[in-house]
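Please find one structure pasted underneath; my questions will follow.
The complex appears here minus one protein chain, its other protein chains still in place.
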Amino acid sequence: MTPPRSPVKFLLYGALSLSGILAWAGHFGLAYGVQHLVCQSALIPANLWHVILAAATGLFIACIGLVFWNIRSRNVFRDPDGDVSQFYTYVTLTLLAVSLFGILLTAIAGFMIPVCGSLR
Amino acid sequence: MTDKDRQTISPVPRPAGEEEDLLRIWATPKGWRLPTAVNNTVIGLLYLGAAFLFFVLAGILALIMRTQLAVPGNDFVNQDLYNQLFTMHGTTMMFLFAVPAMEALGVLLLPQMLAARDLPFPRLSAFAVWAYIVGGSVFFLTIFFDLAPQGGWFMYPPLTLTEFQPGDNADFWLLGIGFIEISAIAGAIEIIVGVFRTRPPGMSLDKLPIFGWAMLIFAGMIMVAFPAVILATMLLEIERAFDWPFFTAELGGDPLLWQHLFWFFGHPEVYIIFLPAAGLVSMIVPTIARKPLVGYNLIVVAIAATGFFSFGLWVHHMFTTGIPALSLAFFSAASMAVAIPSGIQFFSWIATFAASNRKIQFTTPSLFVLGMLAIFLIGGLTGVMVAMVPFNWQAHDTYFIVAHMHYVLVGGMVFPLFAGFYYWVPILAKRQLSERLGRWAFWLMFIGFNVAFLPMHFTGLLGMPRRVWTYSEAMGWGPLNLVSTLGAFTIAAGVLVFIVDLARNFRVGEGGKDNPFGAGTLEFLPQDVYSTRSIPHVSSRYPLWDDPDLPRAVAAGEHYLPNAPTGGRETLITSPIHARPQYVIQMPGPSWSHVLAAVFTAAFFLLLTVKLVTPALICGALAILSCLVWVWGIDKGPDKGPIDIGGGLHLPVYVTGPMAHGWWAMIVLMIVAGSLFFAYLFSYLYLWTVSPDAWHAGRPYLPGALRPFLSALLLISSAGMIWGARHRLKIPGHRSLVSAGFILLAALFAGTGLGLEFQGHWGQGLRPQSSSYAAMVYLGIILSAQIMLAILIMCFYCIARILAGKLDRIRVASLENTSLLLYYLVGQALLGLLLIHGFPRIMGPLA
Amino acid sequence: MSAGRGLAGLGMALFLIACQGQQSALSGGGAESDRTLALTVLLGVGGAIIFLLVAGALLVALRGPRRWRSFLSAHTLVVHGGITFPAVVLSLLMIYSFAVLRAGPVPESGPDKPSHVIRVEGLQWWWRVTYLQPDGSEIETANEIRIPVGEPVRLELISADVIHSLWIPAYAGKLDMIPGHTNTLTLLASEPGTVRGQCAEYCGGAHALMALSVTAMLPPSYERWLAGQAEPSQPGETTGHRAFLSAGCGGCHTIRGSPARGRVGPDLTHLASRPSLGAGTLENDAAGLARWLDDHHQVKPDNLMPDYDFLTASEQAEIVTYLSELE
Partner (left out) sequence: MSIDITLTWRRLFGAIGVAALLGLGVALLVAWSGLYNVAASRGHPAWLNWFLELGMRNSVEANAPRLPSPDLTEPGLIALGAAHFQTGCAPCHGGPDQAVNPIYQGMLPEPPKLGDAVGHWSDSELHWIIKHGLQYAGMPGWAAPHRDDEIWALVAFLRALPDLTESEFRHLAAGNGSVTPVTVKQLVSGSATSLAMTTCTKCHETDLAPPVSDKIPRLAGQPRPFLLRALQEYRADARQSGIMEPIAAEIPEALLADVAAYYADLEPRPHPPPAFKGNPKRGREIALYGDPDNRVAACQACHSSAAKPDYPRLAGQSASYMTARLQHWKIGHESKTPLDALMANAMGKLSDEQIDDVVAWYASRPIEGEPP
């Protein structure tokens, strides 16, 4: 019988498998937050907006790529139970892909629509 | 599993009297003691029954509204009553029916699906149910006394401020929400710990039934979404009662803050309702097809993605508020993204049907599932339409949205719920419901639904706004509305047929003696009050299909824990990922204490609402007292040695630290508190961006820098004190007065730290009524103070336990939970100090 | 499938009705509403096609030929049907909707301020409409907006009490009026005509009875009309005029050219020229006026005007006559 373990591994697995979705959340929050600051207060000048958005999008996509590559190439979810590690890998990679789509959509919005103004 | 494996778990035949012991220990209390019951099947049915009652009641309100709208210029009900009706219909359906019904299913089915004896905290769910039943009933009764709220279920200020709603009506809404907040959070704790820790041995996460995944994400979403509405309702009630200007534009507040907070909860709420229902469908479809779900992994992805993306949608309820187009575009994009997970689930169900080797039988559950697919598909497609910003500008707040929303919610939740009920009745009741009546119910509801709501898409595009109690004939909406009304009564007829079916055939009792649909999951194992006789070892997603002998073997006690070795209620705790057995928990049984705690909690809020402060406080104190009585006996300590659960496993009955289920529950609670504080941070910064002037004007009232440092120092030392208390505990049998003293000091230091912070602002002459800045400063202190109050009570509880000899180095759970909460408080309060004292200082020079 | 055809027929019929509806989002008639209408048709038709495709796939999965079913049961179907297909369709749709979004309001050429600016204030439960003139003067009316055809008009939307929402489906989607915020909406009408608008955000009590009429006029007649509105009324010293003043109506209402200059209720200077009473609740004629004066809390419950049913019948009649002459 394996001795009881602390939940550290559980937390690591959890965070890693949700990394794609967390990246989406981070990108979304950053884009929306920066845009809010650009429009509501003069804290961030409007001409920096596209630079920030491009940088953030690039950064998050790079992160996703890194995680994707890591999980793909090395067996990160090393586990005696093959089913579990296969499941984790599949879920993580698919979530990364779906999140990538979400990030791209946000970026498209940011580049297509002027940063402030209600356009009405 | 081979025969050889099975024999290694528990030897058969089992000794005589074991089953009698189990029956006696798990017996449901009879007669007037029935309310003390805690078994998840009893509580779950009660929960579901209450939710169904509210469904019927809110449905009756809808019929009254439909009657009023049937013809133009009708005067069946007046304006005032109509406004109350739609507010109550929405609020009751969303808060008293949909969320509780889903929680009820979780309470009812999860332990059975996991072959656990019960939920990890049985009294907690019972408490939540009783608070919900008492509070919900009183809330609903207000409609009969012209006291019902009339601000719409979304309760937008300023309309809901005392200036425009001077009576108690709006407060009753806040009250109704209060109960659902309590029961939802209690349920979330129960479900998260239940799914992670009470799975049967061998059921690693990849074998968890989809419903378990759905409930897990459901609970996770509650942890993040509900705190937003808790904060929103706090703000509204505080502004109503004490004039703190959170939403009043003249004093630096903003009505849109409410909308942000409410919809940050409100949109995920829709998915909170939908995900478990989709989980039900994912359970039923494989059974209908007799094939494993195609794309199990993808469905897990879909559920997780939905859970997250749904938090990026809230502004799509605010497309017409005039905020920048790009903000709308972001949320439009997220609304697109969230459509994909629904697509995954849809095609997964289609694929599973297609994979079937047999002719699909159109039984009642299948019909409801297919009805769900048709209706939800239309709802999803109109959802994509309203996610398009320009279209939304036209459709928003019209009957198009009424139609869309009902297609999503009735399709996504009500039909699966009925499917689920017909599907799982065999494990709840002595006999099946009638197939014939079931079909009648389905067809009436399905046809009625489409007749009622399909025309509404056009009614809305023809210009009919929502929430209007009358319209003139010249508008040309009459015929469509008449059709909708006829449809609504057809739905009602369907529900009536279902009620007749219930009355004729539904007899509660221990079912599960057979498996009429040939399902593959554990809830169809033979059941009795103690759940399954023994807890099976699981090695696939559909154990009953893999091993046709499993029901017999489980019932014969050949698997884990076929008896009650501690002599009381107990269940098996396993590891979160692989479900390896870790320890056995001793669980509390029936009791009045949690029932009284629920009743007094309900009374506390009710009396506060009608502004009877003194009796309310008395009830509040009695509620706390009941809670203390309730928990006093739970922490039994390691009074029994390692016990044999079969399979050569000897497990402890008491653990503390990160492995304990109580520790997990505490972490969940802390995440909830953290979300609440996060919502506060958002509100603070949001109001600052809206009205930096208020911050600028508040800057001179900021106390000197020394004071927050002193507060911080006190808070940190308080954490040190409680750490010291933990380490000065003695071995069992000895009382450590030093520890008791340390605990007292910890409470004192933390309380003084917060008091100092309050006094600093107050002493400078800052008053919360003066501006949104001031209100936010004091709100931050309130958020910490309410945790402090809990900690204070817990500290005295710990001291009492030390003095009673029930808290020592081993039996340390109560102190452990207290310290966890205190550490959390210190963290939150330090962050608060940094924000309140740092932010204006940084922004001052910039402005 | 005959049910489907029936539905389509019904849809067509409704569509035809809709084109004539005075408050229909399907009629079009303004720059924004025309763009949105195209999007609506695309979404509606596309949605119907996708519904038929998916429903067809479901039917095949349930009862279809074996070969088709095995195709549908593949894991790749879930991937492509559930991820690839929606991702492509939704992305294209989103880009199109952003293009529609970007097209508004009106090409921002020339000065940043359109020459016509109208401030519309939402109140429980009516609309205060103020024409901001280039020379800084203001012309106030209520519950009626008039705009010149073919010229962009900017509406500044504010609220005096709770959240309201201005919705004139024929010209544009709705936009909220929120205390503490000023939202702007640009209208561009393509042809003359009168349409109806209504409050779309629940604003308490008489929310259902808060409508307004919007008339697009050819620019010359618009200018004439506006000049007329700018004039004070010429009531003369009639008994009705005296009754109106002595009863205290001027405490809340303004009639320019008379001592009545209250600002709580609607400006009544040219009341008789408006299409309705009580924000779209009653016909604006002598009978409507008499009904309103005697019984307005029955006609429009909760409205904030005090009861004047204590006036004698002759006083009421005099006031009605006076008001119906305020052209």
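Note that the chains take the letters A, B and C in the order they are written out, and that residue 1 is the start of every chain.
The rule we apply is simple: a contact is a pair of C-beta atoms (placed from the backbone, for glycine too) under 8 Å apart; a residue touches a chain by one contact, two chains touch by 3 or more.
Just so you know, these numbers come straight off a predicted model, no measurement behind them.
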Neighbours of the unshown chain, displayed set only, are C
Just name the one of C:Leu43, C:Ala189, C:Cys249 or C:Leu271 that touches the chain not displayed here. C:Cys249
Quick one: say which of C:Val129, C:Ala260 or C:Ile319 touches the chain that got left out. C:Ala260
Positions on chain C contacted by the hidden chain, ascending: 160, 245-252, 259-264, 304-310
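Heads up, the rule we're going with is that only the chains that are shown with their structure count from here on.
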CA centre of chain A versus CA centre of chain C: separation in Å? 42
Where chain A touches two or more other chains at once, the residues are 98, 101, 105, 108-109, 112-114, 118-120
Residues in chain C with touches to at least two other chains are numbered 32, 83, 87, 91, 94, 98, 101, 104, 172, 175, 183-184
Complex interface listing, chain B residues touching chain A: 196, 204-207, 297-298, 300-301, 304-305, 308-309, 311-312, 322-327, 329-330, 332-334, 336-337, 340-341, 575-578, 580-583, 648-649, 655, 657-659, 664, 689-690, 692, 846
Given the complex, residues on chain B that touch chain C span 78-80, 83, 150-152, 156, 158-159, 164-165, 249-250, 253-256, 294-295, 298, 302, 320-322, 325, 328-329, 332-333, 336, 339-340, 343-348, 350-355, 360, 370, 373-374, 377-378, 381-382, 384-385, 388-398, 454, 458, 460-463, 465-471, 474-476, 480
Quick one: in the complex, what on chain C touches chain A? 32, 83, 87, 91, 94-95, 98-99, 101-102, 104-105, 172, 175, 183-186
